[in-house]
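Heads up, one of the protein chains got dropped from this complex, but the rest are sitting where they should.
Moving on to chain A:
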Amino acid sequence: IRRKRRSKASHSPLRMVWICIEAVLDQMRCKTMKAGFEFNIMVVGQSGLGKSTLVNTLFKSKVSRKSCAPDYEEKISKTVKLHSVSHLIEEKGVKMKLTVIDTPGFGDQINNDNCWEPIVKYVNEQYEKYLREELHINRKRRIPDTRVHCCIYFIPATGHRLRPIDVEFMKRLGKIVSIVPVIAKADTLTIEERQEFKERIRQDLAANGIHVYPQREYDEDPEERILNNRIRENIPFAVVGTDKEHQVNGNKVLGRKTKWGIIEVENVAHCEFANLRDLLIRSHLQDLKDVTHNIHYETYRVRRLNESNLNFSELGLSAVPLENGTADKCESDSHL
């Protein structure tokens, strides 16, 4: 007979003299740095919206497929194909395997009906791969994670509203993956036009029940809600991308040079690239992965297990007596 008792400390934590529990944080840091991180990002949008450039700018290197495939042809493909390319990048000892998934052909056809289907299929295939690995008897120590952690959706800077293709895509994909919508090539909008456009987009999103990242319902505590509310008030981010550097006031900056001026990409007064970068990489990267793993993947798993009627508890899993001393009987016993 065992007694499991929560001490009164459940309500008021015991404070104690320093014995170095904090050291566990460093231990954790060491282990994760040694193991490295994986991050998979998908870019979706019509040709010519600057997807490759943006991803290259985000990661300050030629990570997009366009830049590194030697046989890449600038041709509009007849169907939506998905291509992924992976790179190992490292910064201050932190190693990351970055995979960029490109979707050429999306939105480029005359008839774009169901153009999201190959994308939905791809996303679900990655969940399926992971699920199978997880269900193996002999599991890998570390299951390779190819699931899409973030999908950047490029909205052309029309200045009006969301188009039907935008709504349809985000509606469907928003349920299975974290979507971060951005306004592409935002240097064609003035600040006022940009604000109005963003407001209309937010209205359209709300009207169609589309939840983009960071999703309101996944906020874990009031602090997080406040932080995320601020982000939600500013999406979609209006971005400009480039890999060219120019001299501005004696400093080298990333920018697009035009006859009427230089658009500094990392200047928050010019565009919101820095906000996007901060969100995706510097503050919420781990959260994007967690939401994918704890919510989107779990949702997929529930659906799959229900579909195949895989209910392990039916088989009377436990043969060992449980905590309260009664053996977990086979369903058959109670049935009989």
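What we mean here is this: contacts are C-beta pairs under 8 Å (C-beta built on N, C-alpha and C of every residue); 3 or more make two chains touch, one makes a residue touch a chain; residues count from 1.
As a working rule, contacts and distances are computed from a predicted model.
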item	value
Listed names "Septin", "Beta-Casp domain-containing protein", "Dynein light chain Tctex-type 1" or "Ciliary neurotrophic factor receptor subunit alpha", with the criterion being the UniProt name of the chain not displayed	"Septin"
Touching the absent chain when the full complex is considered, from A:Lys62, A:Arg172 or A:Arg232	A:Lys62
Residue touching the undisplayed chain, where the options are A:Asn114, A:Gln203 or A:Gln286	A:Gln286
Contact residue for the chain not shown (choose from A:Ile89, A:Leu227, A:Val248 or A:Ile262)	A:Ile89
Residue numbers in chain A that touch the chain omitted from display	1-7, 9-10, 13-25, 27-39, 58-63, 68, 86-97, 99, 132, 135-139, 141-142, 144, 220-221, 277-278, 281-287, 290, 294, 298, 301-302, 305-306, 308-315, 317-318, 320-323, 332, 335-336
